[in-house]
Structures are given as C-alpha cells and as structure tokens.
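Got a structure for you, written out below as structure tokens; questions coming shortly.
Note that this complex is displayed minus one protein chain, with the remaining chains in position.
== chain A ==
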Amino acid sequence: MGHVDRPLIRDVAAVAAASGVVGASFGAIAVASGLSVWLASAMSLFVFAGGAQFMAVGVVAGGGSPVAAVIAGLLLNARHLPFGMTVADVLGARWPTRLLGAHLMVDESVAFALAQASPERRKAAYWLCGGALFIAWNVGVLVGALGGRALGNPDAIGLDAAFPAGMLALLLPSLTAPARRTETEPTADGALEAERLHEAQVAAARARRVAGFAAVIALATTPFLPVGVPVLLSLLAVGVALK
C-alpha cells in the first residue's frame, strides 16, 4: 500500500477516533440493556455495523422480539449489497482479500474510497479506513461494555452531528469539482483537457441531481417506513434523476 499518505491517515484517524467513542457508548448501552460483555463484543466483531447494532439492541430493550431485531438490522444493512457492487474493484480478485475486505465494508470505508481519484488510492483508502474502524469500533465497544455507566451520552459532545458532517465532506468532491486525474495521464493538449473537464462537470451535475432526489425520497418516507427502508428507496433517485 504505497498510496497511503499523511492527510489520508489523519482523516481516517479522525473518523476512527469518533467511531471508538460511539463504540464505547454502544458497549455501555448494550450491557445496560442486558447483554453480557462478551455478547456485546461478539456482536461488534461479527456484525460490525454500528447502526444495525444499536437498532437490534434497541428493539429488544424496547420489548421487541429477537426476530424483529434481526429483521430491522438486516433491512438497515441491505445497502451493503449495492455498496459492494460499487467498490468491488478495491476488494481484488483473490479470495482471502475479498472475504476479508467484504467484512470491512461500512459507510465510511465506502465513502472514503469514493472520494479518491485513482484506483490505487481508492484501494488504500478503503482498506485503511475499514481496518482502522474495525479496530477502533471493537476496542471502543469492549471499553464501554467493561467501563459501562461512567461514560456519558455521546450526543452531549455532538458526535451525532460529526458523522453526517464527515460523510458529507467525503461526498462533496463527487458532487462539485471534477476529480483531478493527475498521476497516470500524460499531459493532454488543451482541447482534450477542456473536453474532459466538461464531461466531469456534466457527471457532477448528474450526481447532484441524484443526491437531491435521494435526500428528498429518504426524508419524505422516513416518518412512515421502518428504519433502513427509506435509505434503500433512495436508490429510485438514480432512475428518476436520469430521465
């Protein structure tokens, strides 16, 4: 992985640190709602999807059945299927890396990969982010599960705003400026360069339309549908916006 540079490490570290704190709060909440420390840790290791973990524990704590908890968690995690089709290239063709890489597929690692310009950087960003988050999340959960009650509410320090803001920052390059392609391409003549820029601008405008529709669809359906479904429905935006 020769394409890991300092800014990337710094950005990933910020997300991983935040994820560790949220993991600690999950550990504390899970133990407070009746899970043993080892079950909370097993869940984090094997499921490794914060949203679905909070959801499943919440459903059971609220009196729901384990079946309902599993269904809610799976609905929320179904988005990984289209994610996987998008980032298939970074997982490589070899089975060991593919099996391991699939487990590291979370919103943040996909978003980090998407924000990179070259295939090599996509790969580096995905693995670095996925790996760092896996470690931070699981250590956080264990600490929270053991330390329990001492931890405060992560909302008090605004962590619930940190995640959407970070995700938005990663999305911004796809929605605005064309991705710069510097490394592999030879310096083309002016006309070719202008054409490429125009193409990139058209792509960014299309991405903005899709993003706008996606946000509207998800927000408009959230009050009426189970969690996870509105996000999946946002895929319709791709069809709507391309018409």
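One rule holds in what follows: a residue touches a chain if its C-beta (ideal position, glycine included) is under 8 Å from a C-beta of that chain, and two chains touch if they have at least 3 such contacts; residues count from 1.
Note that contacts and distances are computed from a predicted model.
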Name check vs UniProt for the chain missing from the figure, options "PepSY domain-containing protein", "Branched-chain amino acid transporter", "CRISPR-associated endonuclease Cas1" or "Allophanate hydrolase subunit 1", returns "Branched-chain amino acid transporter"
Tell me, which residues in chain A touch the chain that this view leaves out?
-> 7, 10-11, 14-15, 18, 34-35, 39, 42-43, 46-49, 52, 56-57, 60, 66-67, 69-70, 73-74, 77-88, 91, 93, 98-99, 101-103, 105, 107, 110-111, 114, 155-172, 174-176, 203, 206-207, 210-211, 213-215, 217-219, 222-223, 227, 230-235, 237-238, 241-242
